[in-house]
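Omission of a single protein chain aside, the complex is shown with its protein chains in their original locations.
Up next, subunit A:
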Amino acid sequence: MSTSVTPGALAGTVGAPAGATSSRRARRRRRFRPAVDLPLLALLAAFILPIGWLVVLAVQPGRNIVSPDWEFGFTTANVLELLGPGRPFAAQLGNSLMIVAGTIVLCLVVGSATGYALSRLTMARWVTLTLLALSAVLPLIPPMALVPGLYVTLNSFGLLGTVQGLILLNTVFNLPFAALLMKVYFDGVPGELREAALVDGASELRVFVQVMVPLARSGLAAVAVFVGIMAWNEFLMGLVMTSGGRTSPLTVGIASLVQPYEVAWGSMAAAGALATVPIIVLAVVANRQIISGLTGGAVK
């Protein structure tokens, strides 16, 4: 702190009474300010209450849900019935988990190799430009527009209706983002480390696997979180590429319950909560990765 700053800060405090200078902010830490906090709480309530309502309904007996009065109870019957042997949900849950795991692994391996190449390796200009163009254009295309072409492609590989097929499709749609995000993270790793390792006689592959990838692990975490959320939530490809029932992911199973005049409200809410709670736990745990991923990838 140089002395020239202090008079300025003082002048700011005097000249603008409403302004919270940094020194005042530090002193007033953790104070309730109605003009800020009340609208914030109202907005947060609007965001959280619908999700809360879903979870509440998931544990309500059916008659409480349809009752016009406000009655609340607790039951695990909805969830247990949903996961029972006669229903496809346990199988769909397994499919979704496999799709998420497979997509994350493929996106991390292929995405980090591509991101590294874009960031650090010499390539012909047209290769780089093609890669970037592909990565920029694919997210603009409504996935629905590609469905017929993808259907034919999966069919010719014999992967239609399989978990492997859905892993491949989820990977393709998330790969451009994964590669660009990894490029941003590799850009942040000092190039001197790579050069030092090369001078010491390591091969490019070894430098990549043993030096660069470990240094970009926060990027890997951000990619894993994002890709995991996207693959877990994916619906359209699961809908059109599988025949439903035990072959489909959880989202398609839930969608099959969503009907405007459906009577099985309890199962619906339970299925929704089942798909939502893990993803929210992940969002809470990985909040930092989500924010850093978005600042790194989406804005640039």
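We take it that contacts are C-beta pairs under 8 Å (C-beta built on N, C-alpha and C of every residue); 3 or more make two chains touch, one makes a residue touch a chain; residues count from 1.
We adopt the following convention: contacts and distances are computed from a predicted model.
Asks: One chain of this complex is not shown here; going by its UniProt record, which of these names is it: "Malonate decarboxylase acyl carrier protein", "Carbohydrate ABC transporter membrane protein 1 (CUT1 family)", "SDR family oxidoreductase" or "Homocitrate synthase omega subunit NifV2"?
Replies: Not shown, but named in UniProt as "Carbohydrate ABC transporter membrane protein 1 (CUT1 family)".
Asks: List every residue of subunit A that touches the chain not included in the displayed model.
Replies: Against the left-out chain, subunit A lists 8-9, 11-12, 15-16, 18-19, 21-22, 25, 28-33, 36-37, 39-41, 43-44, 46-48, 50-51, 53-54, 57, 65-66, 68, 70, 109-111, 113-114, 116-118, 120-123, 127, 131, 134, 137-150, 152-153, 168-169, 171-172, 175, 179, 191-192, 195, 198, 203-205, 208, 229, 232-233, 235-236, 240, 251-252, 254-255, 257-258, 260-261, 265, 268-269, 271-272, 275-276, 279-280, 282-284, 287, 290-291, 294-295, 298-299.
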